[in-house]
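The complex is shown incomplete by one protein chain, all other protein chains being positioned as in the whole.
Here is chain A:
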Amino acid sequence: MNDMRIAERATSVTESKISAKGVQVYYGDTHAIKDVDVEIDDKTVTAFIGPSGCGKSTFLRTLNRMNDTIDICRVQGDILLDGENIYDPKVDPVQLRAKVGMVFQKPNPFPKSIYDNVAYGPRIHGLAKNKADLDDIVEKSLRRGAIWDEVKDRLDAPGTGLSGGQQQRLCIARAVATEPEVLLMDEPCSALDPIATAQVEELIDDLRTKFSVVIVTHSMQQAARVSQKTAFFHLGNLVEFGETGQIFTNPIDPRTEAYITGRIG
């Protein structure tokens, strides 16, 4: 919270990328997300913070319909991506997930080579015209994942053989390779050591130039460091949403203040 960058962070006004209105999520009888409204801006890092079980990961997963894979999960309300409701029956969740990529809590590279890991998405979606094109995409994505220099000599080595931080950056490169418009990150640094965390945070800041990034994190310092907008969730409610600097220095809701000062959570 005493990070000096917070106050002077530039938050240029951009257009909204995802607009969620009145979102309710149920797991069976449990009401997990209660009437949440959020505007996620383009080319911005938005952080979701809140205590464990507050629904921030659940809400994140509604943004690319990953909750569809859970049978008992029901979603109500509107989530508009570029003005189009992603829960409309016309929308193919598979296509949607190509546009809204996701990076998970634990690095989960496929048991394939580093090259094949990154080429996975482009191959599925037919993004490359030929081998040279694919090589290009892989290199570009690995560079954007800030891992190219470390792996360029061993692209044929298995992705599972990398270190934890490298694996997570590989997973980010893999998500970036499908050229998503939004990148969802579910606690991407929770399994990483401080050095790897710093690398990934730096990477997130770079990614902002091209994508809209939504990150769920348990670390308030991390939210303060990487995000421009912050949403605080508590018990399934969106308590407060606003500029990161404002949330951390001058929260309006007493619950937000209690959380960031460590009294609840």
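Simple rule for what comes next: a residue touches a chain if its C-beta (ideal position, glycine included) is under 8 Å from a C-beta of that chain, and two chains touch if they have at least 3 such contacts; residues count from 1.
We adopt the following convention: contacts and distances are computed from a predicted model.
What protein name does the UniProt record of the undisplayed chain give, "Catechol 2,3-dioxygenase", "Cytochrome c oxidase subunit 1", "3'-5' exonuclease" or "Phosphate transport system permease protein"?
"Phosphate transport system permease protein"
Kindly state which of the options A:T69, A:N130 or A:T209 is in contact with the chain not pictured.
The one listed residue touching the chain not shown is A:T69.
In the full complex, which of A:K21, A:K34 or A:K112 touches the chain missing from this view?
A:K112
Can you name the residues of chain A that touch the chain not displayed here?
Residue positions of chain A that touch the missing chain: 64, 66, 69, 71, 94-99, 101-104, 106, 108-112, 120-121, 124-125, 160, 171, 174-175, 178.
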